[in-house]
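To keep things clear, I will list the structure first and then write my remarks on it.
All protein chains but one are shown at their positions in the complex.
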Amino acid sequence: MPLTPDQLAEIQAARATPRPTLRAVSEGMEAHLYRAHPVLDHGFIRVIDYMGDDAAIVQAARVSYGAGTKHVQNDEGLIRYLMRHWHSTPFEMCEVKLHVKLPVFVARQWIRHRTANVNEYSARYSILDREFYIPAPEHLAAQSTVNNQGRGEVLTGEEAARVLDLLKSDANRAYDHYEAMLSQDGQQGLARELARMNLPANIYTQWYWKVDLHNLFHFLRLRADPHAQYEIRVYAEAIAACVKDWVPLAYGAFEDYRMGGVTLSSKAISALKRRLAGETVSQEDSGMSKGEWREFVEVWG
Amino acid sequence: MPLTPDQLAEIQAARATPRPTLRAVSEGMEAHLYRAHPVLDHGFIRVIDYMGDDAAIVQAARVSYGAGTKHVQNDEGLIRYLMRHWHSTPFEMCEVKLHVKLPVFVARQWIRHRTANVNEYSARYSILDREFYIPAPEHLAAQSTVNNQGRGEVLTGEEAARVLDLLKSDANRAYDHYEAMLSQDGQQGLARELARMNLPANIYTQWYWKVDLHNLFHFLRLRADPHAQYEIRVYAEAIAACVKDWVPLAYGAFEDYRMGGVTLSSKAISALKRRLAGETVSQEDSGMSKGEWREFVEVWG
Amino acid sequence: MPLTPDQLAEIQAARATPRPTLRAVSEGMEAHLYRAHPVLDHGFIRVIDYMGDDAAIVQAARVSYGAGTKHVQNDEGLIRYLMRHWHSTPFEMCEVKLHVKLPVFVARQWIRHRTANVNEYSARYSILDREFYIPAPEHLAAQSTVNNQGRGEVLTGEEAARVLDLLKSDANRAYDHYEAMLSQDGQQGLARELARMNLPANIYTQWYWKVDLHNLFHFLRLRADPHAQYEIRVYAEAIAACVKDWVPLAYGAFEDYRMGGVTLSSKAISALKRRLAGETVSQEDSGMSKGEWREFVEVWG
Partner (left out) sequence: MPLTPDQLAEIQAARATPRPTLRAVSEGMEAHLYRAHPVLDHGFIRVIDYMGDDAAIVQAARVSYGAGTKHVQNDEGLIRYLMRHWHSTPFEMCEVKLHVKLPVFVARQWIRHRTANVNEYSARYSILDREFYIPAPEHLAAQSTVNNQGRGEVLTGEEAARVLDLLKSDANRAYDHYEAMLSQDGQQGLARELARMNLPANIYTQWYWKVDLHNLFHFLRLRADPHAQYEIRVYAEAIAACVKDWVPLAYGAFEDYRMGGVTLSSKAISALKRRLAGETVSQEDSGMSKGEWREFVEVWG
């Protein structure tokens, strides 16, 4: 499933032959089209198609609000207003289609975002390639001692070596046996839909994934977040870099209001107001639980 | 809300300036871009943007099925296979965005299709135009005497004249009063979000509507059907004509398998098999209800 | 479409005959079942069915997190944690079905929430009742002078009287003509699907609406908000009162984190941190637009 010479040639050919269109064109996104951005050891994301640009968001919003909005605000101001007030429908008017190659355990997390269209490579129909994700040494992390779903320090020395060895040898053995079970050399050959069950979750799969910009922002907010698992976060970051070139105004608003923003509960608002008034507030008299207080202090000191 | 000279000039300008793109281009659809196709007395549909073409459907299917499908089937065969076997995801890989102007009672039916993105003109924010749907004489139909949600013969003579007169005068009076309530001439002026409640369901609204091809086919199957209300059916037909130029192979398969197809129950299959074997089958011994039998005979005689 | 004596008798009968079930039962919600809570002048909401309770949310979360969560947190703490961290899936495990009677212009706004199931009374199939929303005098508001989609002061005196008179007389005339066009007394009678177009947007319709708790919270956040139009807000408030009795822990978390919470942009965070450090911050040096600054000052002074 890596890009074959044939596929590379197809990409070259496609990129060599621009065609005229009357549709909205984003120069920033045209530069990305079809190009594979490497992620992890064998994965990639590449933009296959897109619909709309910053102006399309503004145009859709102005259908809703009528002529009144024409002269009131410039495009950036209007886009920031829409983002701040959670007006999601104008952002839904842009769409993007990606080709992604990713490990199965990442795909399992990704697919939980239901408001997208997906065509995945079928291991029922076809044979998977021998490609597995093996973490780079600096990402081979221990279980966090404070967070049930987080990582602690990087493994080192013998333990690291042993883990890498197990991951590699198990993956290869599983694939050898997958091939052996499929083989029709002197035997019937196990059905592909059964043989695939022997393959571990770090094998690579690939899919086409199509999503609108509003739902993509939601995906990025959760998956480009520092608390997301590293292996999906790097995909989110690679996509975010393309989105920034595609719709720079919308992406700027997203960064300011979503990625860089925080949500405060009414208890947190009270605590901050008391602090602004010069009071000292403790967890006990804030009404917050220990967990919430810890998160509050992380932001506000 | 009709196309203003400014909007017409914008359309001209946009159509006058093709730009290069590396994306999939459908020549058939480029010819439609931005152009308003009139529907009913004041409505229209026009294509604002699209993503993908017949080849994009094939490409997505081949991601799923792998290299194996490459040489097996030509594009048309594969698209027909996908349609026949209800493989919906490759059709979801195409997307279209329309600008539609339509009466409110049509919009209320249309919006029930939930898997689409919508930005509607806001009568809370802006003032609606004085434009109402008044049926052409040949579409002024009586209530069907056999079908609770259908039409019978066309009204004629005095009754037709009286109906048209009532529709026109009520619409105009309602709009006069809408304006009078809104006016800030010597009075405070009622809030727009309240004044709009005086307007009847044949006033025109407009929206941007974005949908993927699979869900659009579902919409067309229901709304371009002879049992659909005439006033929404003409919109479906205008859209269908664009889709046919956009993705001719997919549209051909849709026509054959969906628009021109029928679904048979197991009881209907039995009845047909008995007929093919030379038997005469009656409603009583078919196991079908009277309603189902009537529909069966409509198709099979 | 009001509750008829027959319907009232059905409600009585249903409420008189509890049946045993092994499912999760919410005592608070049982008390609401089938009862009509009046809203506006002729509308209501009533709970027809529900699935799950606070414990069902916790149970679903614990499927995800495994045995580890069993003893760590009590139910309230876990529910608040889920809400704070936008873990939406456990809240999706509760569902509610409502019967709602509401003016058409409210229904048009409501239906924009797409992730719900709806069965609406069909004016294509049946004849609507003569019932219109006429605002109470204290809700007859002028257009806001500062907000394009808001209300200003209440209308008074002659203007108020004139508006009420127009709304009432136009509604009644429209309905008289609707009946006259439908009538088959000495004429064919216009098709119901056409006659309905004469009816104004303040006529009442009704529907069954079924939604999961996560999406209901989203609806309530937008529609029970002070910026929502009054006529939909009162429906949201009536529903919220039932939800509070149904899932008191989840509703408490929703109130604290969503209804009473605010989202801060990275610029707003900076401004607040500078204030906490004793600095004075102005709009100009905050990086915020005038609009954002105004909203910021509304909360923080």
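Order as written gives the chain letters A, B and C; numbering starts at 1 within each chain.
In this text, a contact is a pair of C-beta atoms (placed from the backbone, for glycine too) under 8 Å apart; a residue touches a chain by one contact, two chains touch by 3 or more.
Just so we're clear, the structure is a prediction, and the values are computed from it rather than from any experiment.
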- Where does the absent chain touch, in terms of which shown chains it meets? A, B, C
- Touch criterion as defined above, residue of C:E92, C:D176, C:E237 or C:E295 at the omitted chain: C:E92
- Can you work out which residue in B:A55, B:A161 or B:V262 touches the chain that's missing from view? B:V262
- Which chain B residues touch the hidden chain? 65, 68, 77, 80-81, 84, 86, 148, 222, 255-257, 260-269, 272-273, 275-276, 289, 291-292, 295, 299-301
- Item | For chain A, the residues touching the chain missing from this view | 103-105, 108, 111-112, 114-115, 118, 122, 124-126, 133, 135, 140-144, 148-153, 155, 159, 163, 166-167, 170-171, 173-174, 177, 180-182, 184, 187-194, 196-202, 229
- Message: Take the complete complex as the reference. Which residues in chain C touch the chain that isn't displayed?
- Response: 14-15, 17-25, 30, 33-34, 49-52, 56, 59-61, 63-68, 89-90, 92-93, 95, 97, 99, 117-122, 125-127, 206-208, 210, 212
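The definition used in the following text is that only the chains that are shown with their structure count from here on.
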- Message: Same residues or different residues where chain A meets chain B? The copies count as same if more than half of the interface numbers are shared.
- Response: same
- Task: Please work out the Cα centroid separation of chain A and chain C, and write it as a whole number of Å.
- Result: 33
- Chain-centre distance (mean CA atoms) for chain B and chain C, in whole Å, is 29
- Between chain A and chain B, centroid-to-centroid distance (C-alpha), Å: 34
- Task: Would you pick out the residues of chain B that each touch at least 2 other chains?
- Result: 118, 122, 125-126
